[in-house]
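Every protein chain but one is kept in place in this view of the complex.
Let's turn to chain A:
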Amino acid sequence: MSEIHFREMASKSWLNFLTFLCGSAIGFVLCSQLFSILLGEQGDTQPDILHNDPHARHADDNGQNHLEGQMNFNADSSQHKDENTDIAENLYQKVKILCWVMTGPQNLEKKAKHVKATWAQRCNKVLFMSSEEDKDFPAVGLKTREGRDQLYWKTIKAFQYVHDHYLEDADWFMKADDDTYVILENLRWLLSKYNPEEPIYFGRRFKPYVKQGYMSGGAGYVLSKEALKRFVDAFKTDKCTHSSSIEDLALGRCMEIINVEAGDSRDTIGKETFHPFVPEHHLIRGYLPRTFWYWNYNYYPPVEGPGCCSDLAVSFHYVDPTTMYELEYIVYHLRPYGYLYRYQPALPENIRKEVILLRFNPRSVHKRSANS
């Protein structure tokens, strides 16, 4: 009787012990959870950076001043208040550029949208060219099919459309892809030395197949008003036809036939301004393998590394949407405060005269570019 009672007691205390252990484990875990919540790692929650209140992160600001002699300044106004865009604005009026962007129905939301949100606003006029019309985007319908083999057809029709509707609205007519990033101010600087009544066009010059060279399609190219007139006219008179589907080469051949000069788009120290790839591919030595077609195509001696690219670059190609916005931030927002750039090219002659006038009649330094 007592033996059974003893075993009962033993198993009971064993059970008790187990529940005790269980309890302590659960107690420990619960408690540590509670503590970690209370003393929370108020971690790295990125503050709502659109919130203009600089005090947003510091709710309990009533600490004593332990840093003697430091003033608590008031928040400064916008960071662009030190910026003078008079020259850029002047060029915007003087060198009118119509941009048309080669795109398609499937790419309007994927790619063209980001072009529209970034550099396209800086054209004097921008048109998005697609095979079919889209009233909302808006995009012009060229009534072609889609596909790589349609590129030259689309180009011919696009230039025709621009010529028929907008000839007098611009001096220069730029073609870009929906993965090209263009810095319009630098394009205007480049073109300001030239007369739009001259038959000339600019881009990244390639040497094969065409004696005077032809311009890479993806890096974008820009025709003078006279060049556009001659190009459209050539198709009416059959001087040029849809000879091939390789858009840039075929256009280059046509340009040579109609005596439109292939211009030198390099800057004043010989660096290229139109780029068929993203900056990384040009800046990093060895990125493009030696066997790559590019090395044999470039009209001027190709350079890799820092000498590849002008400070006043005009375009980059194969730019995906993320990189579009990155370039937009890097070119138009981030800057090294107070830094004196090495390359300080002269203002174009006609602009220089106007700037001298401006100095005698200083306008407000707070002027912002009409379209920035």
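For the reader, a short list of remarks on this structure follows.
In this text, a contact is a pair of C-beta atoms (placed from the backbone, for glycine too) under 8 Å apart; a residue touches a chain by one contact, two chains touch by 3 or more; residues count from 1.
To be clear about the criterion, contacts and distances are computed from a predicted model.
Matching "Adaptor related protein complex 3 subunit sigma 2", "RBR-type E3 ubiquitin transferase", "Complex I assembly factor ACAD9, mitochondrial" or "C1GALT1-specific chaperone 1" against the UniProt entry of the left-out chain gives the name "C1GALT1-specific chaperone 1".
For the chain missing from the display, the contacting residue among A:16, A:106, A:195 or A:350 is A:16, taking the whole complex into account. For chain A, the list of residues touching the undisplayed chain reads 12, 15-17, 19-32, 35, 39-44, 47, 49-58, 60-61, 63-80, 82-91, 117-118, 183-186, 188-189, 279-280, 283-284, 287, 305-307, 309, 311-313, 321-322, 325-343, 365, 369.
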